[in-house]
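A single protein chain has been removed from this complex, and every other one stays in its place.
And now, subunit A:
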Amino acid sequence: MNIYVLLKRTFDTEEKIVVSDGRIEDESAEYIINPYDEYAVEEAIKQRDEHGGEVTVVTVGDEESEKQLRTALAMGADKAVLINTEDDVEDGDQYTTAKILESFFEDKEADLILAGNVAIDEASGQVGPRLAESLGINYVTTITALEIDGESANIDKDVEGDVEKIETALPVLVTCQQGLNEPRYPSLPGIMKAKKKPLEELEIDDLDLDEDDVEAKTETIDIFLPPEKEAGKVLEGEIDDQVKELISLLKNDAKVL
């Protein structure tokens, strides 16, 4: 089976976001594999171990993204592709990424493409579905189970806490939700072997694309942090009085009743 994973390098979840001059400061930030994409890498490895084939991890990013690709290789992926847009794309959006990936996948015969449900940075959840649309293949988002049997895939899809059972045919693109699996730690021998695994680097030129072809369809107007939470108020006194005060506050101050 020909398995592909779409991977994004994102801010570490423990990183504090600092905004200055309308930009997020990323100078000293730590980066990780987008946690939802880790589920995708894990699932790809499991499916390959069960059905055979090869796992290729693809990212659209810059030089630094190699670290996250190497980590995926250390977990057990076979090959990695870095589509480096550092010199060609200034402010890409989901359209940009999907368009680049569309060109990349044109001559690939993918049986299964896995992506994260969303990236934790911008959380659009669009790249996977857009890519599937443009490739003309089936897609299922937020999956929590995947069974492949020959040419068909049986999938559990998380729908706001409920489960939808879906049967579909390969090739298929899925986006992975928490609960699908428990991503493994890359083992030490895995880490050492990762440096010998193939990592191909491409630019959009190699995919016969121009800067104009992938120009963002959206424009970011402003970036700001949510207002700081104000200190809460603890009511005191007899319970009956507290209840009365609470109702009055909810009615008159908060105006929610």
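Some points to look at:
Here is the rule we go by: a contact is a pair of C-beta atoms (placed from the backbone, for glycine too) under 8 Å apart; a residue touches a chain by one contact, two chains touch by 3 or more; residues count from 1.
FYI, contacts and distances are computed from a predicted model.
In the listed set "Cytochrome c oxidase subunit 2", "Competence protein ComFC", "Transport permease protein" or "Acyl-CoA dehydrogenase", the entry agreeing with the UniProt name of the missing subunit chain is "Acyl-CoA dehydrogenase". From the options A:R23, A:K108, A:K195 or A:K244, the residue with contact to the chain not on display is A:K195.
Across A:T71, A:T141 or A:T175, the residue that sits in touch with the chain not pictured is A:T71. Although one chain is not shown, part of subunit A still touches it, namely residues 66-67, 70-71, 74, 185-192, 194-195.
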